[in-house]
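Here it is, the structure in full.
Of the protein chains in this complex, all but one are displayed in their positions.
Now for chain A:
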Amino acid sequence: MSHDHDHDNELDPFAARVRALETILSRKGLIDPAAIDAIVDTYETKIGPRNGARVVAKAWSDPAYADWLKRDATAAIESLSYTGRQGEHMQAVFNTEETHNLVVCTLCSCYPWSVLGLPPVWYKAPPYRSRAVIDPRGVLEEFGLTLPTTKKIRVWDSTAELRYLVVPMRPDGTDGWSEERLADLVSRDAMIGTALAQEPQQTGEPA
């Protein structure tokens, strides 16, 4: 197995530290460098926010599925084959006219990998983790989302092993759309709660 992917980091001390650790562990037979390649490939090319977007689109399209998702998100999501690490126990939370949901992990970086992929850096960094629970409106403003002052905000702090998926409200003007088209309106951020679903005209397609 070639390791030429590290060559561009020879001068970075931390890159050297990680490389040394990988070398020590593989020389001792404790890790298989090819397994690292397989893990990276999985999260870089196979598992990402499209999984979650398809869950949301199905919930928008199929009331029975939406109901199942509300009652038992783990099973409803598993039925679409989106299972696995950091998605073992799922809960879907639905935005309404009255309430907007926002997800954070103040203690670390808990995040539903199996439906949203690896979390973005901002989700794992102190500014978001510290402020999402005390000043969610201010945080949302920094994402360009201004909510009406009458809209309630519910923040879900992932302190246990439950992982949350926000189901944004379905935009108007999407009647009769296929699940595939609907999924294109659902961004990763909308499923964390730092954005809304895109309006039909934002996708550049005829509504």
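The rule we apply is simple: a contact is a pair of C-beta atoms (placed from the backbone, for glycine too) under 8 Å apart; a residue touches a chain by one contact, two chains touch by 3 or more; residues count from 1.
To be clear about the criterion, contacts and distances are computed from a predicted model.
Look at the chain that isn't drawn here: its UniProt entry, checked against "Protein-export membrane protein SecF", "4Fe-4S ferredoxin, iron-sulfur binding domain protein", "Multiple sugar transport system permease protein" or "Nitrile hydratase subunit beta", names it "Nitrile hydratase subunit beta".
For chain A, the residues touching the absent chain in the complete assembly are 5-6, 8-9, 12, 14-25, 27-32, 34-40, 42-44, 83-89, 104, 106-109, 114, 117-118, 120-122, 124-131, 133-137, 139, 142-143, 149-162, 189, 194.
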